[in-house]
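The structure appears right after this line, and notes come after that.
The complex is shown incomplete by one protein chain, all other protein chains being positioned as in the whole.
Lettered A and B in written order, each chain numbered from 1.
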Amino acid sequence: MEPVLELKNVSVTYKNAEKEVYAVRNVSLRIEKGDSLGIVGESGSGKSTLAMAVLRLLSENSAVVEGEAMFGGRNLLAMSQEELRELRWTQLAVVFQKAMNSLSPVHRIGTQFEDIYRVHEPKASKAEIKKRVLELFKLVNLPERVYRLYPHEMSGGMLQRTAIALSLLHNPKLLIFDEATTALDVVTQGQILKEVVEMEKTLDMTRIMITHDMSVVAVSCNKIAVMYAGEFMEVGMTKDVLSHPMHPYTKGLLQAFPSLKGEVNELKAIPGFLPDLSKKSAGCIFAPRCPYKTAACEQMKPEPVTLEDGRIVACLAVGGGKNE
Amino acid sequence: MSRYVLKRIGTGILTVLVVFVINFVIMHATPGDPINYLMGKDNHNEELRAELEAKYGLDQPMHVQFFSYLKTAATGDLGDSIIYGKPVSQMIGEKVGATLLLGLVSGIMALLLGTVMGIYAARHEGKLSDWLFSGFSYIMNSVPSFWLGLMLILIFASGLKLLPSYGMTSARVSYTGWAHIKDVLIHLILPAVTLTAILIPQYFRIAKSSVLQVTNEEFVMSLRATGMSEKKIFNKYIFRNAILPTVTIFGISMAFLITGVTLIETVFAWPGMGTLVLKAINQRDYPTLMGIYLVMSIAIAVVMLIVDLIYALLDPRIRYQ
Partner (left out) sequence: MHRVIEFMKKVWGFIKKDKQLIAGCIGILILFLMIVFAPVIAPENPHYYGPDALVAPGELGHLLGTNHMGQDIFSMIIYGVRTSLKVAVISALISGILGVLIGGVAGFFGGKVDTVVSEINNVFMMLPTFFLILLIVALFGNSITNVMIVIGITTWPSNAKLMRAQALSIRERTYVNAAKALGESNTQILFKYIIPNGIFPVIANTTMGMSNAILTEAGLSFLGLGDPNIISWGQMIYEGKSYITSAWWISVFAGIAIILTVLVFYLLGDGLNNVLNPKSGRK
């Protein structure tokens, strides 16, 4: 079955007068219909950059994007702005991190929804739009009065739900949540995640959640992709990866998070820092911090290997040697 | 919102009081006693002195004097001009119209032109038009208003003989009706152009930086992600957000506007309050000077208050608190 989104060798390089930063390097990924994929990584891992690049929201002056992002048979990265515009919001929508900053502070919520609706349905009547919006509000548990409010009159949770409702306006095929719950308190975050998962039972939606918080993925995603320094380390079904992580980085990440069950285990942070992304490395990008590294790891870059159960791992220890 | 309004009114009233205090302090701080100052140093008229002493109650303690001064001023009595003997309030009343004409026309023109230039420069940042507009703004910021007026007179009035060099109306002929209006307008051109040019930089600066700032905000990127056209994003969303600081600047620039009007009126012999000020300075007509200061300060305070109210209405973050 054709995937909803397939990334093939996508790279994003930031260029300025002084140097080039290889933020995302040669990344490939398949997202099937109905998936809820969580892309997890530390700050600086390139996860948001990847999403922005695929959505073509990065400034062309500062970022060079290479590779293919196949969506509905077409390459997002090669399309013209016109073609892209047709897809935006109707097929592909985003929920950003701080919803307060995603909305214009001086226009009412309803006005903004109307304008955004009319981008793709210019002839729609106000009544029609309002009906649709109120429907969505019900779906995300927002009271009707939000339609007349201004952003600053709402709480963080309400704003985030508004942003979710907004993203569902045209029933997009693919929805990307870019750190969408990071700015919320834990309780609200939990509520919203629950609501999203409930919502998906009735809507036909494929979702990508970008986050640094493992628990968000554990609770709301069926697949997980672990990203480090611009590359995918491990991709697989969430329950499999969380219970039996195969990549050393994944193992390290899991050890750094407190257990959901409340056992008091010692938390171990992964020693070291992110590598300097302006330099290309010969070997495995995680090698400097890996407790299992070998001499080969520093010289040979592991190719991602697909295992029998569908798990993908990029580690020499799991048979990722390029030139065997 | 109501808290905001009350606070602003409070500051306004305080400002007016402060002006009174300043005037009062100055009156008593100058060498010689205040009556001398109100009468003029060389006036030895005993009757007048007795009258004034009674009126201003100089034998009373300071705070009583202050209140009687306040009371007198509140009734519109700002004293009489030493030189002309006329009530200061009357003299001001005669000249206010001309100043308002010049000031308002220039202020509004500067706001419109400066803002348009600023928006354009922001959208074409780094290009030639940006450099030209920014350069113009920078230089106009450094030019003394009165000097610019002189230069324009030199070029357009005496040089090219296109426009009149002084006054509000022709000295030789007296027009009525439409001809009169046309006459005034022709005389208005040079002074208004001068003042407008001097005022443009502040509007330019704020408009340009505001548009740049708003364009870089996250919600603009969010709107782009929805596929909205750049045109719509700019015309409705960026504009509405970016225009707010310009309103604030209009209020703040009032003080600067008054200074400019005064200086330019003296250059062009425009019969407004500025010319009144000049004569008063030359003749050391202190009551007139202080009366004008009072009136101007109050006017500015009132305008700033109105501007702040308009701003509060425009910005929903303040309107709905």
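Simple rule for what comes next: a residue touches a chain if its C-beta (ideal position, glycine included) is under 8 Å from a C-beta of that chain, and two chains touch if they have at least 3 such contacts.
Worth saying up front: this structure is predicted, and the values here are computed from it rather than measured.
The undisplayed chain touches these shown chains across the complete complex, B.
Touching the chain that is not shown, out of B:M1, B:A50, B:I181 or B:I252: B:I252 (per the contact rule at the top).
Across B:M1, B:L132 or B:M151, the residue that sits in touch with the chain not pictured is B:M151.
When the missing chain is restored to the complex, the residue among B:I9, B:V143, B:L163 or B:L309 that touches it is B:V143.
The chain not shown here touches chain B at positions 11-12, 14-15, 18-19, 22, 26, 30, 138-139, 141-148, 150-151, 153-154, 158, 212, 216, 252, 255, 258-259, 262-263, 266-267, 277-278, 281-282, 284, 286, 289-290, 292-293, 296-297, 300-301, 304.
Rule of thumb we're sticking to: only the chains that are shown with their structure count from here on.
Computed centre separation for the pair chain A/chain B is 55 angstrom, with centres defined by C-alpha atoms.
Listed in rising order, the residues of chain B touching chain A in the complex are 217-219, 221-229, 232, 236-237, 240-241, 244, 314-317, 320. Interface of chain A with chain B (complex): residues 55, 57, 84-90, 93-94, 96, 98, 101-108, 115-116, 119-120, 150, 152-153.
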